[in-house]
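Removed: one protein chain of the complex. Kept in place: all other protein chains.
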Amino acid sequence: MIKFLFKGLLRDKSRSRLPIIVVAVGVMLTVFLHAYIVGFMGDTIETNARFSTGHVKVMTRAYSDNMQQIPNDLAITGISSLLEDLDREFPGFEWTPRIQFGGLVDAPDESGETKSQGPAMGFGMDLLSESSGEAERLNLQKSLVRGKLPGSPGEILLSETFSRKLKVNPGERVTLISSTMLGGMAIHNFTISGTLFFGQEALDRGTIIADIEDVRMALDMEDATGEILGFFLDGFYNDDLALSEADRFNATFGSVSDEFAPVMKSLSRQGGMGTYVNLAKGWSTYISLIFIFAMSLVLWNAGLLGGLRRYGEVGIRLAMGEEKGHVYRSMIIESVMIGIIGSVFGTILGLSFAWLVQEYGINISGMMQGSAMLMPEAIRARITPPDFYIGFLPGIAATVIGTMLSGIGIYKRQTARLFKELEA
Amino acid sequence: MKLAIKLAFRNLIGAGLRTWLNVIVLSFSFVIIIWLKGVMSGWDQQAKTDMTNWEIGGGQYWHESYDPYDPFTFSDSHSPIPGEFTGEIEKGDMEPYLIAQGTIYPQGRIQSIMIKGINPNQSIFMLPAHKLDTSMTDAIPSIIGSLMAKNLKAGIGDRVTIQWRDNQGTFDAAEILITDIFTVSVPAVDQGQVYIPLDRLQSMMGLEGEATILTYRNSESPVVDVPGWTHKPKEILTAQVDEMIKMKTTGQSVLYAVLLLLAMLAIFDTQVLSIFRRQKEIGTYVALGYTRRQVVGLFTVEGAMYAVFAALLSAAYGLPFLAWQAKAGWTMPVDASDFGMAIAQTLYPVYSAGLVVSTVLLVLLVTTVVSYWPSRRIAKMNPTEALRGKIQ
Partner (left out) sequence: MKTILIPILSTCLLISATAQDANEILKRVERNMSSDNRIFESSMIIHGNRASRTITSRTYAVGDKQSFTEYLSPAREQGTKMLKLENQLWIYSPSTDRTIQISGHMLRQSVMGSDLSYEDMMDDRKITEIYDSEVTGTEPVDGRNTWILDLTAKVTDVAYHKRKMWIDTERYVPLREELFAKSGQLLKRTSLSEVKQIEGRWFPMKVIYKDMLKQGDGTEFVITSVKFNQSIPDYIFSKAALKQ
């Protein structure tokens, strides 16, 4: 019977086309919206992850206790073997070391004397090795104001505002004065390769970015780093997984007694990010629920309309002597099929749109002033596992309920009056 | 027209559940769009109100060398309070802050802080400055924010040593006694900040009568050009909030669009069906002498009436809901106290008349267009065939 009904649906376009389109569009909107809201709410999380917290971060226990002060004297040492361990034991992440440091940038005049000086916040990250995705991760290329990205050792990026303050230009030399991991004096020369715009005043005031190897050399941090950031391979934060992976790491590598033992912290366990992660989860759930409810009503209505559309057909079938219950059941089975087909199409369409918006984003940079590293230039959707099933429940259930309700009318119709109705 | 409305009304009521489902979905669009927009503008207002109440007042004058991002400037960024402001300060409509860089030593650790001298009797900021007004002499009374307290692992009644250097560079240190801890959604007021009485800091620094920042109460105060001081109006001080809200609002408009699309889907579907089912009716109208345009108008009015019904329904349940929200606020499902952004635990949505009117008009317009679209088919119908109920 199912096969028969299915054929009927395929051949009678009026029976199938519009209902399926409506279900598909409804499901598509829901799937897209869910992916969008998750992406939209997650954007702040990802910006933070990329810039400072990673999806997870490994550091020494003492460092993590004093994170705000960026205590490089508490850095992790022996990181090449630690990185190997991480790559082997935690292949779900891309691991990248970073060093944050403070210091003073000194620009010389022609005779090598100090021309200008300013306090700086620095980031050392892997900019030069082939496989590193750090420059893309931080959107450095697009945030460039002048010059180019570092292409060889000894090159450094300055925030544009800072370079203006120091009156230096790409191609010129500056000296970094800082302290080494062990507290000694660190003086190191860099050549400015370019300048950046961050879009946040605190960072634009005095930020420098250099290749991590240079920073290691400058701060005497051979085989050491302040932090190791881990990013999920799909590029999106997953709180449950991050928490469980961090627990797994800490159970293996952690130590309660040694303050220099490494600890892994998920993004949600760093600073106030946990609150935001929960906030984003809460909002996404609320808004998705409201939408699913609204969509259920729409599809319910569509089911009702579908029943009405076939008023005449049902009448003929009853007049021909088909049993009321049979007609009713067959309509419900049809509606299940419509629900499934519509939901499948809708989910595929919704996922496709979501994918487009995930990959390309909705550009909002025109509304923002300039291209800044910390302001998203596009709002992106994010496809998560629920997107694959979220449309089905309302897509099928609401359609069926609508048909069931409209089908009740079948029982109310008197066979005797059918011909009269059909005549009209 | 009157007849059209009457007819439309009858038709819709007659359709029963179908009409109400459409109306409910559409009314959702109304309420949610208004609510979300209300939350956004509430957030915007709350962030700005909090900044006003806790940090910037109606605007500020900064000492020209003061740079909040460069603590090294603090030691030079102070000068006597200009005479132009004496009247305002006496009235309590302007408050001077003196800012000094210092170090705090919680449990032998060391941390940089900003020591802010504030008048204990001030009434511009919501800071519990009156708690600084004690006769205690052995320690400096101080108030700190909850983030700072968490960071220091200190509570009310605890004593912590701070160290600073006075105007001449002489080291000085003393214990502060934490007399109150406040919770604020403006992190700049909290993180790394220690508040002590202004006169105390002035004498500690040897800077009697001097200040770093002057905050005035009324944002409409006339701007006075004072040499050595830079005027920072409210708009400049809140620019970053504007930027963030703009980003969030832009992002949300996609949500409204999807919500409206969903409602329009329902209405479109309904319209297509009713035109399909009511061919005889259409034929009759034409036979009665209606022009086709009038018939199209009739159906369009019927469709647009969904929006009217929805608006009424929204008013029925939405008004109490929105009003209750505006009063009780929307409390975040999570603890937002340590979130590093100007966001309070409870947001109070703010709805402007413009917001409501523009939303109603938008939904009405979109509904009308969507209702008109399938109705155009009517114009192409052959009236006699329609009258006979022949499917075209």
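Chains here go by letter, A and B, matching the order in which they are written, and residues are numbered from 1 within each.
Convention: contacts are C-beta pairs under 8 Å (C-beta built on N, C-alpha and C of every residue); 3 or more make two chains touch, one makes a residue touch a chain.
As the structure is a prediction and not an experimental result, all values here were calculated from the model.
Among the chains on display, the ones the left-out chain touches in the entire complex are A, B. Interface note for the absent chain: among B:Glu88, B:Asp166 or B:Asp199, the touching residue is B:Asp166. Contact with the omitted chain, checked across A:Asn189, A:Asn238 or A:Thr285, is made by A:Asn189. Considering the full assembly, A:Asp106 is the residue among A:Asp106, A:Glu160 or A:Asp239 that touches the omitted chain. The chain not shown here touches subunit B at positions 72, 75, 103, 105, 108-110, 161, 163, 165-166, 168-175, 206.
Where subunit A meets the omitted chain, the residues involved are 62, 71, 73-74, 104, 106, 108, 112-114, 117, 175, 177, 179-185, 187-189, 220, 260.
Rule of thumb we're sticking to: only the chains that are shown with their structure count from here on.
Rounded to a whole number, the gap between the C-alpha centres of subunit A and subunit B is 25 angstrom. If you check the complex, the residues on subunit A that touch subunit B are 18, 22, 25-26, 29, 32-33, 36-37, 40, 43, 66, 68-69, 118-119, 200-202, 205-206, 271-272, 275-276, 278-279, 282, 286-287, 290-291, 293-295, 297-298, 300-302, 304-305, 308-309, 311, 362, 364, 367-369, 375-376, 379, 405, 424. The residues of subunit B lying in touch with subunit A in their complex are 17-18, 21-22, 24-25, 28-29, 32, 67, 69-70, 72, 109, 111, 151, 240, 243, 246-247, 250-252, 254-255, 258-259, 261-263, 265-266, 269-270, 272-273, 276-277, 332-341, 389.
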